[in-house]
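All protein chains but one are shown at their positions in the complex.
Note that the chains are named A and B in the order they appear, and that numbering of residues resets to 1 at the start of each chain.
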Amino acid sequence: MSTAAGVDAAGRSRRRRLGVYAAYAVFTVIFFAPVLFMLWSSLRRNVDITGSIFAVTSALTLENYTALFERFDFGRYILNSFVVAGGSTLLGLLLGVPAAYVVVRRNLPGLGFLTLLARMAPGVLFVLPLFVLSVRIDAPSSTALNYALLIVAHLIITMPLCIWLLIPFFEEIPISIEESTLIDGANAWQRFTRIALPLALPGLSVATTLSFVFSWNYFLFALALANNETLPLTVIAFNFIGQGSNDFGGLMAASTLISAPALLLTVFAQRWLVRGITGGAVK
Amino acid sequence: MRRYLTAGVALAMAGGLLVGCGGGDSAGASNEINLIMSNHPWQRAIEPLIGDFERESGVKVRVQTFAEQQMRDKVQLNLQSRSSAMDVFMALPSREGPQFARSNYYEPLDSYVSGAADYDVEDFPEAVRTGMTVDDKQIAAPINVEAVVLYYRKDLFREYNLTPPTTLAELTSTAAAIKDRSNGQVTPLALRGQSTALPFTFGPFLHARGVEWTKEDKVTPNFDDPRAVEAIDQYATLAREYGPDGVVNNTFTQSSALMAAGNAAMMLESSNEVSSLTDPGSSKVADDLGVVSFPAGEAGSRTTILSWGLAISSFSQKKDAAWKFVEWATGAEVQQKLTESGIAPPRSSVAGSEAYTSSLDTELLKEWNEVLTSAQTTGSTEVGPVGVAAPEMRKIIGDAVGLAILGRASAAEAAKQIQDGLAPQLAKNEG
Partner (left out) sequence: MVTTSQSDVSRSGQPERGAPPPAQRRRRRRRVDPTARGILPFVLPALLATGALVLVPIFYTLWLSITDRRPDGTNAGLLGFGNYREMLSTPEFWNSLRVTIFLFVVCLVVETLLGLVLGYVMSLDVPGRRIFQGMMLIPAITASVAVGLLWLLIMDPTLGAANQLLGAIGIDPVIWLGDPSIAPWSIALVDIWQWTPFMALIISAGIRALPEEPFEAAAIDGASGWRTAWHIGLPLLRPVLTVAILLRTVDLVRFFDTVYIMTQGGPVNATNTLNVYGYRAAFIDQAPSYAAALQITLLVLVIGIAGLFTWLRSREAK
């Protein structure tokens, strides 16, 4: 769909460019303005948040943020989110990457589908069995066990994600490259670790990022399984509205902090992310 | 393969252990109890005091706090799976009492209460104690009292030359006057419309007319009574004509926010909301508020009064330590301290004490206390029809009244819908 060359090509391309930027502006208002509104609200006082949105000159304050760390053990919740999302991402990669490789090389779509089941079942379905398990192993009273259980539970989110995201990347590695190592007498495992894995590195970074974000965002399992020492950010966000307290500023500050890692990741890893998300679709 | 499995598991464990040690907790000690609370004024007031209890008793309390809905989810998970991981929880017996009692979720407190010399359970007014009793067993210990009260804006009432309504008829006419005199700029009355939350504020309209939720037999709903239709009609009219936009999605959160933002002239809500309304950090009207009793009908002013309680899970394995905590938290000394954070004390000795009454240093708090005190003798503890299907029954009532508010059903049709809907739910009480 490239522009054909012509005498007035430069003029046309400038006009077209203007049109594209106009569309950019419209879509930015629709899809990005609410995020900005969240950020702005988190910097306003409660009485202003429920007041007019046209009072753009109303005073800004960091109080909502400082209050988060004073009223709650907020640093701990951030740490918890990192432990659970990070742990489940690592574990998801450890289990998912070799599986994705075999699904591609052995052509085992059935196995791929099996892991997809996790993605299709309603989350509530897992909650009661997981909770029963947590009580059986006495997880609620042990912080270490609690983290371990949360990490394992979040595998339901991260492992299928890692497998699907990596399948297209492994598919792109020509089989001939691996064959050449056969001559050196490398076994399957060596072919995987020495040849396939390094070539799939861009895919690994995508899988890591997205697994982390999705695991970070998921609240249902943590609501059911976490104890006070292991509660992650997402569950805490609910606590700002209750009887006799309407802390919209705190709520928006917490929401902003919850979204922050994902936002930062998009800034830094955007190029890979786009490719990862679209990888399987566009072949 | 084994290498991989062990590596994964070890990694997960290591991550957990690492941070676990940082937290420095002793896992599952025998003198340690788990407490689950809802985000509530009482919870915010008691949390700073728990350290005192831990020092006095040597029992460590692990607290978990959630927003109300999330707390229910968590409590239900623990109870349905017969988990011993929860020892004490904040309970709302008026809502789930019979439902939980039937499943044997509550540890009856009677023997603990009678074994505690200084506890003096008689100090709680009878209405409060009745609210904590199912099948003649005490299932929880009361931690607060709250009642539906009418908040109003003194400045606006002066401006419009109005006096706060004292009868149900005046409530409607006052609302009409506010709408008129403010040219529709001010919402006359903020009230609940969300189906499961609505019975709390709707009940007084019924009770003030001398109608209970059910007939004498406790299994026949009372919504074939013309006075019940009247009550629905008035509530729906108030909400539709004089209530805020989108009222059927509103509960205390939205009503309170409206009032605090200065958009409403009156509000029917729980007495609890006084804490957020008087907080200058979130309320624009902190200095202009007044409180009066729920307006009277033929049967007088009969508001809804309820208490939250502390209950001990029957699956707890540390019931003695759990009772120690409940005894401490609902004893006179602590309740006295809690009043400093604005918690209305359920104990008569505290409510009548000099220390308490003299601490009510603003006109608003004095009015508030008077209203609450009279509510304890005149109010009804039945937030909705009593039964094992209480949550479901409240939803049936709320849905039908909601339809009437929206004008999709007449009051008579709504009453019939409730009558038909409640009957099979109440029948479950028999089985």
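One rule holds in what follows: a contact is a pair of C-beta atoms (placed from the backbone, for glycine too) under 8 Å apart; a residue touches a chain by one contact, two chains touch by 3 or more.
Predicted, not measured: the structure shown is a model, and the values here were computed from it.
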Q: Among A:I167, A:A200 or A:A226, choose the residue that contacts the chain missing from this document, as touch is defined above.
A: A:I167
Q. Who touches the missing chain here, A:Y77, A:Y147 or A:F238?
A. A:F238
Q. From the list A:L79, A:L199 or A:A262, which touches the chain that is not on show?
A. A:A262
Q. Where the complex has a chain not shown, which of A:L68, A:V84 or A:V104 is the residue touching it?
A. A:V104
Q. If the missing chain were put back, which residues of chain B would it touch?
A. 1, 3-5, 8, 69, 72-73, 76-77, 79-82, 99, 102-105, 187, 193-196, 244-250, 254, 257-258, 261, 263, 389, 391-392, 399, 402-403, 406
Q | Contacts of chain A with the absent chain, listed as residue ranges | A | 1-2, 4, 16-17, 20-21, 23-24, 27-28, 30-32, 34-35, 37-38, 41, 49-54, 94-96, 98-99, 101-109, 111-126, 128-130, 152-153, 155-156, 159, 163-165, 167-168, 171, 174-175, 178-179, 182, 187-189, 191-192, 213, 216-217, 219, 234, 237-238, 248, 251-252, 255-256, 258-259, 262-263, 265-267, 270-271, 273-283
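Everything below uses one rule, namely that only the chains that are shown with their structure count from here on.
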**Q.** Averaged-CA centre spacing for the pair chain B and chain A, given as whole angstrom
**A.** 37
**Q.** chain A partner contacts - residues on chain B that touch it in the complex
**A.** 4, 7-8, 11-13, 15-17, 19-21, 23, 25, 27-28, 32, 34, 38-41, 44, 62-70, 73-74, 77, 80-81, 83-86, 252-253, 256-257, 260-261, 270, 272-276, 281-284
Q) In the complex of these two chains, what residues of chain A are touching chain B? A) 45-47, 50-51, 79-80, 83, 86-87, 90-91, 94-95, 98, 127-128, 131-132, 134-135, 138, 140-148, 151-152, 223-224, 227-229, 231, 235, 238-239, 241-248
